[in-house]
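Every protein chain but one is kept in place in this view of the complex.
Going by the order they are written in, the chains are A and B; count residues from 1 in each one.
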Amino acid sequence: MRKYANFDEPARARNLVLQGVRAVDPERNLDQVLDLHIRDGILSVAPKEIPADADLLDLRGHLVTPGWFDLHVHLREPGGEVAETILSGCQAAMNGGFTGVACMPNTEPPLDDAGRVRWVMEKAASLPVDVQVVAAATRGRSGKQLVEMSELVELGVRAFSDDGKPIADTAVLRHALEYANMLGARIFEHADDPDLSAGGTMNEGEWSTRLGLPGIPAVSETLDVLRCILVARYAGAAVHICHVSTKESVEWIRWAKQQGIRVTAEVCPHHLLLTEERCREFDTDFKMNPPLRSEEDRQACLHGLADGTLDAYCTDHAPHAWEAKAQEFDVAPFGVVGLETALGLAFTHLVGRHLDLKAMIERVVYAPRRILSQPLPAIANGEPANLTIIDPEGSWTVRPDEFRSKSRNTPFKGWELTGRARGIVNRGFAVIKEA
Amino acid sequence: MSLLTHKHLLGLADYSEADITIVLDTAERMKEILERPVPKVPTLRGVTVVNLFMESSTRTRVSFELAEKRLSADTLNFAVSGSSLSKGETLLDTALNIEAMKIDVVVMRHKSPGSPHFLARHLDSIIINAGDGCHEHPTQALLDMMTLRQKFGALKGLRVCLVGDISHSRVALSNIIGLKTMGAQVTVCGPATLIPRGIERLGVQVTHSLDEAIQRCDALNVLRLQLERQEAGLFPSLREYHQYFGLTRRRLEKAPAPLTILHPGPMNRGVEITSDVADSEHSVILQQVTNGVAVRMAVLYLLAGAKMPSTEMKV
Partner (left out) sequence: MDYKVKAVLVDSAGFARTITRLAHEIIERNRGTERLAFVGMQTRGVYLAQRLARKVEEIEGTALPVGVLDTTMYRDDFRTALKQPQVRVTEIPFDLYNMNVVLVDDVLYTGRTVRAALDALMDLGRPKRIQLAVLVDRGHRELPIKPDFVGRNVPTSINEEVRVRMTEIDSEDAVLLVEVQQP
């Protein structure tokens, strides 16, 4: 129905029925083909009677899960509006099937105080996508003084991060972990040793040697992962490791979990599906931080996703204006977009091959929200409708020009995928693309 | 009549043995032209070449310029200081401006690896890489191979050792790639901190002992040591570097047979190489320079044609 396909002015989920969908909610042992009725944003599952005036959407063959949540995105506002805004980023999220995102604070100025955080929250308040703000861990992200975490937690912040860089001073890291933990919040660490990785542009190894590019050694990430694990244990705190990319990182996180240490971790599609060799043409759409690594690292990340060592599947959606990426490889900024391809990539290359649907749902629906202490959505009567609608057989080609995001920097351009986000229902809105 | 199937010379990574042979053979013919009373041919008349040197270099630029002029091309020089690049114009905009002026060939030196590849994506012009950061310097490797081939007859099976700061040397990487393609055996020698990770995957042997390398190679290509590396803490002192990795007469005398010595220049006399070696009868350093012009003429000749559909010249 055309009215639901409006991204700019999303339609209200006043009275519509998603007909013939396979509803899957593992927490509720639900896996059934049925109708879902949404009235004023509230769900009725397999209703006995459908109101005559309801909008009927024939979604037979489609899959409906609780809404997907991307634990790591950059919305660039304030300061980076050329590349993305809160609005365009959320439209990209909807297009990609996400009902919620956690946005990172490395904006200009950074989101390190209540005023700025509130500004972002207010901008996002009227949108169909839940925007959870991850605030900076230190003032100005300078790695020295902690932000006013209590006040931010009162606003609803549940995670703090200097993402883009690590909290390099270990004493500051320790204090941040302890303080956030006291408030029931988590530190999200961009794992890296800045002395080892300084000047690097891609993974250090055979390929950085072949291309003459300065390398980022894998051990630089592993070192900080281990540091975080050990300090978190010492402080009795929880810690979350962002965008894991190396085999050794996965091994240490697995060990830490076995020891009962409260560490969680996330992994991005590009580290699961691409390797460093892709940089051979010096195409900056393959330049991100942490960089694409070796095949060994990639396999370890896949195993980590499969066995749950890596709790969450997210994108690190990092938009950049065309001109910024159209520069020499060593000068161009790091980062690739991901919101609009993550689901398609998951269904084409991960679900059914490395992990089953139930496990995938755990990685994108529940784990991200648990890490942020958010309520978990459910497909059950009376629950607020928070749904991701998927066409599991829908084949499509990744065309960056068709993105809702303002940016086009994707390493998956031209990929043929099977599995497409058809729409979302959340916060009283329904945004469902035409067939 | 087929020759090079490439449009550009971005690096030796995608040049086959046949390609390199064509370039070296053509360079030999060009050498003859350089020895004539009028060392000039009209072949590239009407072809416009821009020497886009965003990193300072005198010898490579002069060598290219000479090659271009010997072929009667129109040459323009675009150097760093005073250029729009230093006024903050992006590489892309510089490139598009060049294209708007309908330049046929861009000879480019730049500090960023992959910048010739970048230009090739955005311009119609033919791009020749004259050195892109620590990545490749294909014409240097070609002239090194030409020099070695003249000396030894063939490159296959020849044992060549590259000595010095391999990590930061585009001369080294292009030589490794080119020599391996031509079937030579390549060893690299230098301090562990100046040998890049994963280099063995390129099929080279690694040694940290110059004395050992001297025992088992036919030719030594001595790389220039950039003094900034010492400041970056990659090795303790010039004194120690010279002691353990400097090529001296005394060291060379221990070789089982006389070694051929190459150096891309400019030399730090007394650091990586001593004058009694550089100026000795085994040094081919000056031939390298002459060959450099010939090789660059060959590359320009082979790439700068091929624009419009053919009519075979009728006899």
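Here is the rule we use: a residue touches a chain if its C-beta (ideal position, glycine included) is under 8 Å from a C-beta of that chain, and two chains touch if they have at least 3 such contacts.
The shown structure was predicted, so the numbers you read here are calculated from the model rather than taken from an experiment.
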item: Displayed chains contacting the withheld chain; value: B
item: Options B:V47, B:I195 or B:L252, residue touching the unrepresented chain; value: B:V47
item: Residues belonging to chain B that touch the chain removed from view; value: 1-4, 25-26, 29-30, 32-33, 36-38, 40-44, 46-47, 71, 301-302, 304-315
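Convention: only the chains that are shown with their structure count from here on.
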item: Whole-Å gap between the CA centroids of chain A and chain B; value: 46
item: Complex interface listing, chain A residues touching chain B; value: 204-215, 217, 281-282, 323, 326-331
item: Of all residues in chain B, those that touch chain A in their complex; value: 13, 90-92, 110, 112-115, 117-118, 122, 132-136, 170, 173, 196-199, 201-202
